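This report concerns only the one structure given below.
With one protein chain withheld, the remaining protein chains of the complex are depicted in position.
In this document, chain identifiers A, B and C correspond to the written order of the chains, with residue numbering beginning at 1 in each.
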Amino acid sequence: MTQMNMVKAINDALRVAMRQDSRVVVLGEDVGKVGGVFRVTEGLINEFGAERVFDTPLSEGGIIGTAVGMALYGLVPVPEIQFADFIFPAFDQIVSEVAKFRYRSGGEYTSKMVIRTPVGGGIRGGHYHSQSPEAYFIHTPGLKIVCPSNPYDAKGLFLASLRDPDPVLFFEPKRIYRAARSDVPEGEDYTVPLSVAKVVRPGNHVTVIAWGAMLYEAIEASNKAAEQGIDCEVIDLRTLWPVDIDTIVNSVKKTGRVVVVHEAPKSCGFGAELVSLINEKAFDYLEAPPTRVTGWDTPFPYTLENDYLPLAGRILPAIARVAKY
Amino acid sequence: MTQMNMVKAINDALRVAMRQDSRVVVLGEDVGKVGGVFRVTEGLINEFGAERVFDTPLSEGGIIGTAVGMALYGLVPVPEIQFADFIFPAFDQIVSEVAKFRYRSGGEYTSKMVIRTPVGGGIRGGHYHSQSPEAYFIHTPGLKIVCPSNPYDAKGLFLASLRDPDPVLFFEPKRIYRAARSDVPEGEDYTVPLSVAKVVRPGNHVTVIAWGAMLYEAIEASNKAAEQGIDCEVIDLRTLWPVDIDTIVNSVKKTGRVVVVHEAPKSCGFGAELVSLINEKAFDYLEAPPTRVTGWDTPFPYTLENDYLPLAGRILPAIARVAKY
Amino acid sequence: MSGPEFVLGDVVKVLEPDSTVHPDNDPGLSPERCVALYEHMVMTRVLDERLVTLQRQGRIGFHIGSMGEEATVIGTAAALDETDWLFPCYREFGALLLRGMPLQSYMDNMYGNGNDPVKGRQMPDHYSAKPYRFGSVSSPIGTQITQAVGFAWAAKLRGEKLAAIVYFGEGATSSNEFHCGANFAGVYKTPTVLICRNNGWAISVPAEKQSASETFAQKAFAYGLVPMRVDGNDLLAVYKATRDALALARAGKPVLLECLTHRLSGHSTSDDPTRYRGQEEMAAERAQDPLPRMRAYLEKKGLWSEQKQQAFIAKVDAEVKLAVEAAEKAPAPVLDTMFDDVFEQRPWHLREQYEESLHAPRAQGHGGH
Partner (left out) sequence: MSGPEFVLGDVVKVLEPDSTVHPDNDPGLSPERCVALYEHMVMTRVLDERLVTLQRQGRIGFHIGSMGEEATVIGTAAALDETDWLFPCYREFGALLLRGMPLQSYMDNMYGNGNDPVKGRQMPDHYSAKPYRFGSVSSPIGTQITQAVGFAWAAKLRGEKLAAIVYFGEGATSSNEFHCGANFAGVYKTPTVLICRNNGWAISVPAEKQSASETFAQKAFAYGLVPMRVDGNDLLAVYKATRDALALARAGKPVLLECLTHRLSGHSTSDDPTRYRGQEEMAAERAQDPLPRMRAYLEKKGLWSEQKQQAFIAKVDAEVKLAVEAAEKAPAPVLDTMFDDVFEQRPWHLREQYEESLHAPRAQGHGGH
């Protein structure tokens, strides 16, 4: 086992995958010599050559569109979108093509790929280097959405995503790219299964659902809540869609109280779906209104970034409110 | 008053607006001589000339991008996207630019426009001529979303949208373009205010929330429910965002039971937001889990279209279930 | 220091209106092949007419045809090697059938019935046909272009010797996807031929309003592609140009091939072209119909006759009639199929939704016919 950060762990996952399966190719802006602006693809071009790692033109539509073609051929492309905020020029290809290809072709074709992209705030990136666009893609039938919170999971979830038969959007929380460290078996192959959430802190009073970078805020708030005698159960979703509904429902049946945390704007965010699912499946157990602590319904600001993000300071009062309801 | 259908009513609204304000221009694919594939812009080019009504190249990104530029200049563009399914090539301009322009420029610039586009199923259009993408835009701070259910409202809401200072997406439910008829004061100027919902059927047992074409299904189901002794209150949202929360909450406080209906896929659809808002604002009044009757989480199918849509036959059992809970 | 100069080549032509053949460009097709391709054009035309009627009768929901563009569609597809791939726009059912898709499957797709290879999920004329090395029709304009380029790029990376052709209209050159696709083709030198069917119209928008570029072919210069133009109403010229283009593409020089043709009908059964086109102009275009042009050539060579024409049409009519009957008899897709293929396996939420759908009363108006 080696201690590594998330950047290194995903890099290691890519190496393992590419060594094992020559159909895996990496493409995107600056993924070659520079190894990506966050260095996630560092060194891949040296190991696997310019026939499997491509610096592309500045064209997200071209990256995803050609990746679809590669997938139709039978390769397993891993396109990188430099920041999730720049996925929108490729939105038509993702929503109209990647998501619908298997369905519309009666199962003849699949557009299997894993689209990697850094998401979320925390690097002082302002509107356009901070967004968390998961809700758009969850609302689009045909896509799976993953967001790891630590290096071990990141590697295992990436390898599971790659082997899953369906297209996956792999969201990398850039705030913890280097901050989160864990033991990761370097060069080894293992998977962390999709659609299986993880109870990272068991508890009985309030269920706190989070993922990615905000998981740490949820844990911090829960630890503070414990000082007030509130015993939180914190769930790391890991896969956002299809979500592990059983883990959520089991927890809520126990606690009757829920706080959902995410960075994306509140309205029509994934939090809304989670609240609705909990209503559908555990209404009779609810002791308090499921509560969302999220980014505000504004563009992501620059200077006030830390007032925008749903950090522990904002989660804690929500936990307290829900616990006391 | 003249009886007219929704196509004619919106056409009339455009005429009224263009006569009154020379800054209003219309642009889009086939909006000129042909008057749009649904004829909503019919005759405008004759009355207002090729200097105010533009047949554009096949480029939704170009349509919205140049419309932003026109708006920055001070015109009030009314771009048409031929089908809402084809809005995605312009997604970056809408999400990154239209929605954020006022905010990011500190209020210096606005990108005021009304984007018109036909939405929803009912014309046997399959995946790509049937979608209802409202949730994507509600999740994007900075946009207002309108969807009328009848010709009178369509005209009044359009004129209100045009005069509102913020960018509006005006979704026209194509299933009822010609089927819905009402008295509309032709050539006259009037507005129906944004963000004001309408109780179209008062009732005491179950609140049914709908809009656009599905409103009629909600009413039909409610009428059938009445035969079973269930008295539904049906709300036509008219403006989806910012939603008229008071009308919803007042109704739910009375009924304690809610069914939300929409055509878009269920997961992360606008129904989820409504359920969550109701939880936040009327939890203590809820007698049953708020229930969603929506399009399934699949691409929109062709032959089985009527099994996909949340028609009255699917709404009725949901009402009954919620009423009996 | 001066920049590069560009010269756009001639428009490739083979068959003069008087049926003489330009010897330099003659692709040298055998008489049998010429007849077979002509027959295929006629079959496409007959199908087109019949499908429009079925739509007018309310028996199918929609049709988008290739009337007037048969030489372009069939001439390009005929030039492919067996191992090559074809990525369609939506007017290429002639190519689909040429590649081997049975007429019955096509007709089932037109009805969206339970036998439709795409399970009744898409509108008519939105076929997929992987067994025939034929892509999947998608309505959003242009998306197939980047995909074809990516496919050819992948084949090249894997050392497989194939080329891919991709169709789109001149209107589609305005799309994001044309730009992305052409650019990637140029940069990665993918074995791709981009086939622009310039039929002069994007629904009601004429080509002159689509782009201020003098020709569509010259857009190639923006991407390092080879520009070519061909008389798209001339089957032999289209065949010849496509062969040449494929040879270039295989040699690492992707081509943008503009086929000059006409749309001798409305955009689709939903369109009424008289709202935006003059009668005279349409008549002038009908005079350039690729079918009589090829027929005159075959007749001059003694390979075709009025009698053969009648007999062939009768044969096609009979086949189409049978296919229609079978398509109309086929059951609608079962409810189950609505929830399949979203993912390879149904996750819990789709299992639940399927269960829920079983309890709902079936709505009226199923089955597409």
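Points to keep in mind about this one:
Throughout what follows, contacts are C-beta pairs under 8 Å (C-beta built on N, C-alpha and C of every residue); 3 or more make two chains touch, one makes a residue touch a chain.
Because the structure is predicted, anything quoted here is derived from the model rather than measured.
By the touch rule given at the top, the unshown chain touches A, B, C in the complete complex. Considering the full assembly, C:C180 is the residue among C:C180, C:A202, C:L235 or C:L264 that touches the omitted chain. The chain that is not drawn here is touched, among residues B:E97, B:E134, B:D153 or B:D297, by B:E97.
Among the residues A:M1, A:A179 or A:L304, only A:L304 touches the chain that is left out of the figure.
The omitted chain makes contact with just one of the residues C:H22, C:K130, C:K209 or C:R275: C:K209. In the full complex, the hidden chain is touched by chain A at residues 29-30, 32-35, 37, 55-59, 61-62, 85-86, 88-89, 124-129, 266-267, 296-299, 301-304, 306-309, 311, 313-314, 317.
Residue-level contact of chain B with the missing chain is found at 25, 51-52, 54, 56-57, 59, 61-62, 64-75, 77, 89, 92-93, 96-97, 101-110, 141-142, 144, 165-166, 195, 242, 245. Considering the complete assembly, chain C touches the hidden chain via residues 1-11, 174, 176, 178-180, 183, 186-187, 189, 209-215, 217-219, 221-225, 227, 229.
Definition applied: only the chains that are shown with their structure count from here on.
When every chain is reduced to the mean of its CA atoms, the largest separation from chain C belongs to A.
Chain centroids computed from C-alpha atoms place B closest to the centre of all protein C-alpha atoms shown.
Chain B and chain C have CA centres that are 35 Å apart. Chain A and chain C have Cα centroids lying 40 Å from one another. Multi-chain contact residues of chain B (touching two or more other chains) are listed as 85, 88-89, 127-128, 267, 296-299.
Of all residues in chain C, those that touch two or more other chains are 116, 121-122, 126, 138, 140, 176-177, 342, 349.
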